[in-house]
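Every protein chain except one is present and positioned as in the full complex.
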Amino acid sequence: MRDVAIIGVGLTKFGERWDSSIKELMAEAGLAALQDANITSKDINAIYGGSMTPGRFIGQEHVAALMADQLGLGNIPATRVENACASGGSALRQGYMAVASGIHDIVVVGGVEKMTDVSTSEATTALGGAGDQEWELFQGITFPGLYALMARRHMHDYGTTEEQLAAVAVKNHANAYKNKYAQFHKLITIDEVLNSKKVADPLKLLDCSPITDGAAAVVLAPLEIAKKYNDTPIKIAASEQASDTLRLADRESITSIKAARISAENAYRHAGVTPKDIDVAEVHDCFTIAEIIAMEDLGFFKKGEAAKAIEEGRTQINGDVSVNTSGGLKGCGHPVGATGIKQAVEITWQLRGEAEGRQVDGAEIGLTHNVGGSGATAVVHVLKRAD
Amino acid sequence: MKTSKEKKGINMAGIVGYGAYIPKYRIKVEEIAKIWGEDAESIKSGLNIMEKSVPGIDEDSATIAVEAARKAIKHAGIDVKKIGAIYVGSESPPYAVKPTATIVAEAIDANTSLFAADLEFACKAGTDGMQIAMGLVESNMIKYGMAIGADTSQGGPGDALEYTASAGGAAYIIGEEKKEIIADIIATAGYVTDTPDFWRREGAKYPSHGGRFTGEPAYFKHVINATNALFEKTGMHASDFAYAVFHQPNGKFPIIAAKQLGFSESQITTGLLTPRIGNTYSGASMLGLAAVLDVAKPGDKILVTSFGSGAGSDSFAIEVKEPIEEKRKRIEESVESMIERGRVYLDYASYLRNRGSIEKK
Partner (left out) sequence: MEKSPADLWRHVKSRYFLLGSVCENCGTKYFPPRVVCRKCGRNTKMKPYKFNGTGEIYSFTTIRAPADEFEEQAPYTVGLIKLDEGPIIEGHILTDESNEPIKIGTRVKVAFRKMYKEGNEGLIYYHYKFVPAPEQQKKQEKSKQKRA
């Protein structure tokens, strides 16, 4: 087993990309990553592609092969990875394992989702496939519905308030404001969140991440040769993943995502760090409640105390831990399959000192947290500056 | 006076349990009248009706039939696997082809070796089912038979029927064991003719009817004749009965029929539900009977005469038995409590939405 580093990253602008098809999105991100890594196509040995459901959004499957094709990568092995909203993070782990094991040397990992060619209700139905199709989606329990059930229980068990949920969205919009790749460049207030259209109470429109088109890509290499390509390679100090029951109803608890807790514990152990050591984190805020639960699952705050901490500003840029500096899923956007990769891109920029306008001072250790569905999959990576 | 059956010494079939279901939504006469610019007070007094029941947006005659069936099984206290037949009478079945009876059978986890069918005879299809169940039980082909009358009937917008066509149903389990029977069905008689008083063609959304023709040549002729046939069969008269239940398309017809047959208004009050819930069509006579059975005492005799357009009537002479009092304790919601409990009043637009008359594009 050898150490793995990120030597190049690339991202498209996230948003309603009417102008771009899935091919153009993947090419845009992929090209940027290859240029950032200063690497030629023939040096790439394999590609992993994360995308949740291009088949239902645009009728296109087989997207990893498509990525290899769009980037002119020749006849390398191309594999699509799907774990709902954790497709990106899962693809990253597959790429990591390929390099760490020695089977491949240089690997591209991409994530993409093209969501805006269908109506909102069709998109809602497609995303519902992340949950249990027979018992959750079949009964009309949408994705926001599932997280609303978690939110209501969290409010009942810990006294979390709707204002505290709103504080997550406000912070992430403030961060996105400074991120030129983000979908939204609009500051919002607590009141605006509270007064936004009800989706599934207690969640309102501004508690929910949007529907977004976008792609992200990273280039991985063995750490021992990384400096050939990049002066500040970012080491993947830990890449951990866990699964849990598909149905929310089957979980031990609906106010915590066990798969995330397990992944985080394993990641901290592997990386030789504790939650206090994390300077900057990109977490899966598909809904505001998800960020609160993530703070607790990742050990940044005790169970039941995260909401207040967020409200007090302790997770703002340069706070106790800077969370979702990119704007998170809420502010930056959530092209499902791309998100897990985008998180790695953002942490890479932070650790390199390249996060324009939203740089965390002296960031050395970062974390990404990517969740599939209501928690049936979770992937946690710990990244460190390797120089 | 012994009936011919009793003389032969054959066990008679009786009711071993029943269940009723009325949705909680209502719409008042005033609410409908104001849409068409009609005078609510004259409609209320003319038809003797104040409001009618409306199904929830997720209810139909199948869901009503299942709710009633489940209650009947609980009330009867029998092993559902011993039910040998299920008949569902309705003129608003969810499918034109695919029986409600099998939906009910699965929902109550009945045996697969069942006789089952859906019946249509306008508002008397439920009582038709009772007669069929009686025959199967008395001939020892089955141990228990279930007959259900359930409807979510439609009245065309602006038509007189719009004020009365409502939703509800009742299920009866027929058996032969004396210690289980809460009410003996002493005798039954029928009277049918081909009379086009009220009909609906395949594909037509709303029924058509003959206006005043639905009265004397249809409702009254058949109700009176069937009841008289029953009187003759049994040698009984109106005064032998503690209660009488007639089919009730409005709140007036049963009162007139009762008088013609020699019943007093007090005998029919308990079983006359239309003024408060409208005409539940196939459920009407059966719900009226359920309301009576909720309060009747052992020894009470009950006359029930249904009416189905097209046209025909079934008449039954029923005698309440001892087991009724013990089984009554199992009833969580009586007909009266369903009529009165937590009603949700709808405006006309919500009523149309619940009925499926208006849908989102």
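By letter and in written order, the chains are A and B; residue numbering begins at 1 in each of them.
To be clear about the criterion, a residue touches a chain if its C-beta (ideal position, glycine included) is under 8 Å from a C-beta of that chain, and two chains touch if they have at least 3 such contacts.
Note that the coordinates shown come from a computational prediction; the quantities given were computed from them, not determined experimentally.
Touch, as defined at the top, links the missing chain to these shown chains in the whole complex: A, B. Of the options A:G30, A:G111 or A:G128, the residue whose C-beta touches the omitted chain is A:G128.
Within the complete assembly, A:P144 is the residue of A:G30, A:G88, A:G110 or A:P144 that touches the hidden chain. Although one chain is hidden here, its contacts on subunit B can still be listed: residues 24, 56-60, 62-63, 66-67, 70, 94-95, 103, 106-109, 332, 341-344, 359-360.
Against the chain not displayed here, subunit A makes contact via residues 120-122, 124-125, 128, 134-142, 144-145, 148-153, 156, 197-203, 247-250, 254.
Definition applied: only the chains that are shown with their structure count from here on.
Inter-chain centre distance (subunit A to subunit B, centres taken as mean C-alpha positions): 60 Å.
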